[in-house]
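The complex appears here without one of its protein chains, the remainder shown in place.
== subunit A ==
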């Protein structure tokens, strides 16, 4: 039975629409953890997990699309572009310029890639952060795309999968960025009303306003091995609070041990775990009747008497 869910080929094929797919890469890559030289093709075939030490390297949002069934992904809201609502200018940097630079460098409009796709034929709304774009910080476009993804899930009656990596709220959008935490959470209430699950995957690194909002209240929270996940940054805790931090502090395993996440799952097993979860939800969530708020069902249920089923 297990074979049924397993993919035949253990790889995330690069999305054909990816800009990077057309750029020839260097043949060899150095693992940032064990410093071994790895043949790039071997690394990519291994989902960017170091074959020598198991270190999970960062993936771009486009690369994450390979998690889905081949060809199933269609992008949505690609036309949302960031603006500079505060006119954030300081002596050495203007936000508007920084945005342009980041767009040129990454080929992305902003940090989140959103769309719809499937795993083992089970459809879901998807939103993925890209750390290469200003540390995947949460500004207006990030918030809007996440919110629309949640609402799309609710509307279509499909689950929401978010893949989260972020340095936190985008400072250059000030309190508007902070409010995106509330906005995305608000939109997720629609998904909950539609009784569709939100599954959040936390990848390295995930901090600040993102950790302190929607992924931390997901129905299922999955983290990649060794990812750094926390609210306050380590530098802040060590330098301002003057506390010594133990090895392994704020890692996925730390979060699991403290009861904050459901599981730590290696990248190669993600598809399998997601497919199994999605099967469960599909089996258990019948479409709701008009006007059903979920309460009447409880009232109508006969009282259960122990021993007499």
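One rule holds for everything that comes next: a contact is a pair of C-beta atoms (placed from the backbone, for glycine too) under 8 Å apart; a residue touches a chain by one contact, two chains touch by 3 or more; residues count from 1.
In the analysis below, contacts and distances are computed from a predicted model.
Chemist: When one chain of this assembly is omitted, its UniProt record names it as which of these: "Acetyl-coenzyme A carboxylase carboxyl transferase subunit alpha", "Spermidine/putrescine ABC transporter permease PotB", "NADH-quinone oxidoreductase subunit I" or "aminomethyltransferase"?
Modeler: "Acetyl-coenzyme A carboxylase carboxyl transferase subunit alpha"
Chemist: Which one touches the absent chain: A:109, A:127 or A:201?
Modeler: A:109
Chemist: Out of A:73, A:214 or A:281, which touches the unshown chain?
Modeler: Only one of A:73, A:214 or A:281 touches the chain omitted from view, namely A:214.
Chemist: From the list A:31, A:49, A:178 or A:222, pick the residue that touches the absent chain.
Modeler: Checking each option in A:31, A:49, A:178 or A:222, the one touching the absent chain turns out to be A:178.
Chemist: Can you say which of A:37, A:53 or A:78 touches the chain missing from this structure?
Modeler: The one listed residue touching the chain not shown is A:78.
Chemist: Kindly note down the residues of subunit A that lie in touch with the hidden chain.
Modeler: Contact residues on subunit A toward the absent chain are 19, 78-83, 85-86, 88-93, 100, 103-104, 107, 109, 140-141, 143-144, 147, 169-171, 173-183, 185-189, 208-209, 211-217, 230-232, 236-237, 240-241, 243, 245, 249-250, 258-260.
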